[in-house]
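Every protein chain except one is present and positioned as in the full complex.
And then subunit A:
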Amino acid sequence: MTNDPVARSNITADDLYRRSTQFRVWSYTKDKLVETRENTNENGRALAIKKFNISFETFKKDNSEIFESHKEELDPHTLIDLITLDEEIKYLNFYAKNILEAAKYFKMSTQVKSTALSFFKKFYLLNSVMQYHPKNILYTCLFLAAKSENYFISIETFCKGLQKTEPKDILDLEFTVLQSLKFTLLVHHPFRPLYGFFLDFQQVLSDIKIDEIGELYDQAKNWLNNYALLSDVSFLFTPPQIALAAMYDTNPNITNSYLSKKFKKLDTIKEGEVNGQTDYDLIFRTIENCIETAKQLIESTREESTKIDRKCFFAINPDKLINKKLKKIKQGLQPQ
């Protein structure tokens, strides 16, 4: 109730949305979202450095001569190579695409797929890849989403479809993921609102042929799959706004005539002539913003990702990093 920004005499459907966890917990302003990501990256780095220092000290104790003789090569500051915020975002984007593939492999519905992606994004909004490696988190999210969206699949069948994954890997992480999600499992996706608008278009724009609206609907659905799922829009906008954005971007003409018919008319009745266009303008601007955000997709190539993957691996296991370096030095020492 404290979230209610405007004192209204009547409860609207919007107030209902304001009650949802998606709005209360998982909605951010643009700046806040960036800030949260930065914080998470910072925390991840701090954690990785701490881990690195511990293993560095133990190795130093055991191999003090080599550490003395190769001070420059074994300098902790040059040795440690952590993932930056940009890299992390790219890396996560790469893995998010894997969710789509895995969901396709298991023949999961769009609903399950979108929920899994949403879980994954929410998890890494609060946790860094330097803390949890995304590979297993990804499968855990998918498994959880399948459960929460009533697409039941046993853990054995699930693991059989995946390479080198044991039931334990997934089940152990399940609670961790749930905790990070703050146990909010209900996700509102833009797909049903899109369908709702598809229906409402038919009512409001009775002069437009049904085939045209149907085509618009199909294209908008593809738009959601291509842009909305992977981008940050679900943190920044509400599902109906995203749905309208998808429609506007696929066919501005029809969508605009719908918007002006629907909201300009409503406002003159509701608030009079003075601020007759506020609602329409606001919605319009929000939609444009949404399209812009959705289209800012981060492209990540395979090579880039493998590079970051190595970094990530060493950040989580600093022992291996130092060990590898030591071996290299030792090998260099031998022929001399």
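Methods note: contacts are C-beta pairs under 8 Å (C-beta built on N, C-alpha and C of every residue); 3 or more make two chains touch, one makes a residue touch a chain; residues count from 1.
Here is the rule we go by: contacts and distances are computed from a predicted model.
Undergrad: The chain that is not shown, which UniProt protein name from "Sister chromatid cohesion protein DCC1", "RNA polymerase II transcription factor B subunit 3", "Trm112p-domain-containing protein" or "MMS19 nucleotide excision repair protein" does it carry?
TA: The correct option from "Sister chromatid cohesion protein DCC1", "RNA polymerase II transcription factor B subunit 3", "Trm112p-domain-containing protein" or "MMS19 nucleotide excision repair protein" is "RNA polymerase II transcription factor B subunit 3", the UniProt name of the unshown chain.
Undergrad: For a quick check of understanding: of A:159, A:243 or A:316, which residue touches the chain that isn't displayed?
TA: Only one listed residue reaches the unshown chain, and that is A:243.
Undergrad: Where the complex has a chain not shown, which of A:154, A:203 or A:331 is the residue touching it?
TA: Counting the whole complex, the residue in contact with the absent chain is A:203.
Undergrad: When the complex is taken as a whole, what residues of subunit A touch the one chain not shown?
TA: Counting only subunit A, the missing chain is touched by 3, 5, 10-20, 23, 27-30, 32, 188, 192-200, 202-203, 206, 210, 214, 236-241, 243-244, 266, 279, 282-283, 286, 289.
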